[in-house]
Each structure stands twice: as structure tokens, then as C-alpha cells.
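Comments concern the structure below.
A single protein chain has been omitted; all remaining protein chains appear in their positions.
Chain naming follows the written order as A and B, and within any one chain the residues start at number 1.
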Amino acid sequence: MDPESFLDLANQVTKLKMYPYFDLAHAALCCLAVKEDLSVGSQPFSRKHPLSLWASSMLVIFSGGILANLLLGEPVLAPLKANNQLLLSTVVWYLVFYSPFDVGFKFFKFLPVKIVCSALKEVYRAKKVHDGVTHAAKLFPNAYVIMIAVGAIKGNGAGFIKVGERLFRGVWTPTAMEFLVPNFSTKASMLAALVFVVDKKTDLISAPHALVYFGIVLFFVYFKLSSLLLGITDPFVPFENLFCAVFMGGLFDVIQETFYGKPKTEENGEVAKPKAE
Amino acid sequence: MDPESFLDLANQVTKLKMYPYFDLAHAALCCLAVKEDLSVGSQPFSRKHPLSLWASSMLVIFSGGILANLLLGEPVLAPLKANNQLLLSTVVWYLVFYSPFDVGFKFFKFLPVKIVCSALKEVYRAKKVHDGVTHAAKLFPNAYVIMIAVGAIKGNGAGFIKVGERLFRGVWTPTAMEFLVPNFSTKASMLAALVFVVDKKTDLISAPHALVYFGIVLFFVYFKLSSLLLGITDPFVPFENLFCAVFMGGLFDVIQETFYGKPKTEENGEVAKPKAE
Partner (left out) sequence: MDPESFLDLANQVTKLKMYPYFDLAHAALCCLAVKEDLSVGSQPFSRKHPLSLWASSMLVIFSGGILANLLLGEPVLAPLKANNQLLLSTVVWYLVFYSPFDVGFKFFKFLPVKIVCSALKEVYRAKKVHDGVTHAAKLFPNAYVIMIAVGAIKGNGAGFIKVGERLFRGVWTPTAMEFLVPNFSTKASMLAALVFVVDKKTDLISAPHALVYFGIVLFFVYFKLSSLLLGITDPFVPFENLFCAVFMGGLFDVIQETFYGKPKTEENGEVAKPKAE
């Protein structure tokens, strides 16, 4: 593949229209996730509480935009103004939860379909991270942390909204906070947001913008497919462990233990409850 | 009653001033609801935690505006800027919770007073639904779902804020989410918001706007009084059951059971807990 046509391809990717195929794939995977979160309870729950289920599914589907708008002081409901996208999402939601003989669920769960949807969704994610960074950069031109945070939240809104989305279904799981154990999508979105910020704000990356964008898309799609097909869940783990061992107390703790012995607090290994309860 | 004077009456209703009588009735019923939610604990709680009680009562009284502003990206505290209304609400709150011999509570609880207050509150609700739809339509002229959502939330803010209001009093009841089992006021507000949207955005309703508004007011008042006096709690239930039977899986489930027998998940009848807990 010659560089010219490669750059052409990259340019095309940056200008992809998201509606309807990418929106459809995103909505389908979000509804699958909600249904799997409900596990065996999804059948009775969907029959008894359709409004709650619809609201929580839409919350997941539009989570990136909703959270980003909340954090940037813009109308929280604004993502719902795209009537086409909302209608498409509702149709997908209906198919996944209410189609006869569960065909909708089984269709989207069918591995080849799921793989295509996942690939499309990762392209969508790259676009959302990029949009988030650009949006935050317009409001706060020098606030790098805000750009990365908004990019990561737009990229993996479903993770950050999980606690709230379950609350919409009457279930409260405070330990499911995304910050505690960020999953791969969150970390990848943070990294992608960082790359976009570096690309936008510094001269460190000399490649054209379209190539950077295309690289992020390829990175997202590649690792998603690896995770689905090969079971590689998180390629960041070794780097994290190294980073934690060097900077987050690992080394110092070893030195300290050499001098003073193991502290008692590590025996229980559990996070202690705060006093006021 | 001749049509001319009926239309005149309808026009008058659309221009009713809400302050002070309607605001008073609304505040009184909200404080009653908070007091009844506390049940036997209201006496000791009101003596020990007046600030928490005041904050949660104000949250309920101004819930519609607070939630709508949050969702539309406007100052959340803005509804509190009406000093008169806030003072009136505080006086009502004081009378309900702290008057000697509980006369304030008993007065507003006295059936004739309660009926008058309820009727006034329903007129107030119709106005708030209308304001919510108009406000949302100004921001997002084509976002029908946002209009209906904001209308419903302004109309029955107390229902949507219940979980948060209890949290202000240190009580956490995630299963009290309004989405799970929406009460009559929520459904009626949604229906009214839908009617206002249809009236505003299409030509399907040929009646003058004042008549549509007046019809909604009558509908709200009529069913509230039915509920108070005759015990008719929810006239929507038969329609909902029909709708659920046709569209929300009822029919398909019966067909499916004919072929495959009852699924196991319905035996327990309970919503399963999510995995991460």
C-alpha cells in the first residue's frame, strides 16, 4: 500500500458519517450490555418495568454526551435532540429486549455480527474521544487534564455511568465505580485523549492529523478484536504494574519493609470502612 | 354555558397568577408528603435536624425547576431566586413541622383544606408542564422527547427527586426510583406534555391553545379529586396493561411458552442482582 493512498484512506476515516451504521452498532452493544447486566432477571424486569429499562438503556447509549455535557455546563439532555438517533436506539432496544423468541438478542449476540458491531463501535469511540477533546479544548484551551478527562468520559461513558444506570433500575452498587478498577476501554480512551491533546497542543507529533486519528482507530479496533477473539483482555496491565511498582509506593514499600517489617495494615488486605456509618 | 364565555374562562385560566395561593397549596402538600414520608420519625427528626429537614423540604417544593434546570444546563439554584416564594414555602414548612399542638399539620391535613389545596396544586402542575414544554421547545425546537421529559419532570418533580430528597435526610432508598413504578401524576404529566407538544408542533389539534390548556387542567383536577374522594388511583392501568400485553412481550411470551414451555427465569419472579456487588 503506497503512502499516498494510505493517507487518503486515513482522511476518509476522519470524515466518516456516524449515522446510521455506527450509531446502530453502538446502541446494539449497549443494549446487550444492559441485558447481560440484568442476567436472568432481564425477562421479568423487561416485562414489569419497561420505562425504567428504556430510560436506563438510553442513559447508557447516550452516556458519553450526557456526562460530558454535565461536566462542561451544557444542557445534559442535549444528546437526545437527535431524533433519528434516538428512534434508531429505541428500535434496537425494542429488538434486543422484546423481539419474539429473543431473535433480536440472539442476532446481535451471534459472533460474526458482534465482531462487526464491536469494530464499528471502536471507530465510533475514536470519534467520540476526538470530539470530546476538541470540545473541551474550545472551552478551556489550556486545561489539559479537562481535555483528557472529557475525552475519556466521552469515549467510555458507559463505564462511568454504570452506577447511575443501575440506579435507574433500582439497583445500587457503589463499588462498581469506574475509577476503582478502570477497564481497558477507559484506559485506551484516556491514552487516545492524551495522544490527541499532544497532537493538538504541541509539535511533538509530526505526522498529519488524519494519520494520528487513523492510528488511534486501528489501535482501538485491533485490541477490541484481540479481546473478543484471542481473549487478550488488557495489554496495559504490565505497564501499569511497572508504573505502580516504581512510582506508586511499590519500591518504597519494599525498602520500608526491609527496615521495619511488614506493616500490620496489609494483613487484612481490605479497605477499612470510614468511621461515620 | 355558551362557547364564548367558556373560551373566556379558558383564557383566564391560562393567565392565572401562581403567587401566592397556588404556591402556598403546592408547598403545603409537599411538606405534608415529607412529613408523611418520615411517618412516626418526623417529630424527633424535625427537632434534631432542622437544617436537613428544611433543605429536603425546599428540594421537594422546588424540585421541578431544579431538575429541569439541571437537565437543560441552566443554574440549578435559579428557582430559589424568588424570595417571596421561598419565604412563603419556609413559613408553610415551619407551620407544618413546628406549630404548637401540630395545628399546622392538622389544618392542611383536614379533608376540605386538603381537597382545595390538591385542586390548586393540579392547576399549578398543568402550568408547570406547559412551562417545561415551552422552555425545552425554546432550547431544542425539534427535540420532542426532551420536551416531553422536561414537561413530565417539571410536572411531577417531587416523584423524580424522591431518592435525592431522602438522601438529604440521610436515608437511601434506591428502589424508590420513579422510573420503576411511575405514579399517576408522572404518567398524567407525560400525557399532558405530549398533548402540549402535539398542540405546539403539529396541526393535529384544531382547538385554540387556551382550550387545550384548560382541558389538561380539568383532566388533572378531575382525576386528583377522584383519587382523593373515590379512591380511583390510576385510570391509566388498563391501557398500560393492554399496551404491555401487545407490545412489551406479552403476546410473544405466550406464543413462546406454547412452543417451549415457561422459561425458568419467571419462577423466581425477582430481578436478579448484577454480578459486581
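Just so it is clear, a contact is a pair of C-beta atoms (placed from the backbone, for glycine too) under 8 Å apart; a residue touches a chain by one contact, two chains touch by 3 or more.
Predicted model, so just to flag it, every value in this text is computed and none were measured.
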Per the touch definition above, residue among B:Phe6, B:Phe110, B:Trp172 or B:Phe239 touching the missing chain: B:Trp172
Sole residue of A:Gln12, A:Ser39, A:Asn84 or A:Gln256 that reaches the chain not shown, by the stated touch rule: A:Gln256
Of A:Leu24, A:Met58 or A:Val150, the one touching the omitted chain in the full complex: A:Val150
Interface with the unshown chain - residue positions in subunit A: 70-73, 136, 139-140, 142-146, 149-150, 163, 172, 174-177, 179-182, 244, 247-250, 252-253, 255-256, 263-266, 268-277
Footprint left on subunit B by the chain that the document does not show: 37-47, 49-52, 55-56, 69, 73-78, 80-81, 83, 86, 97-101, 166-173, 175-176
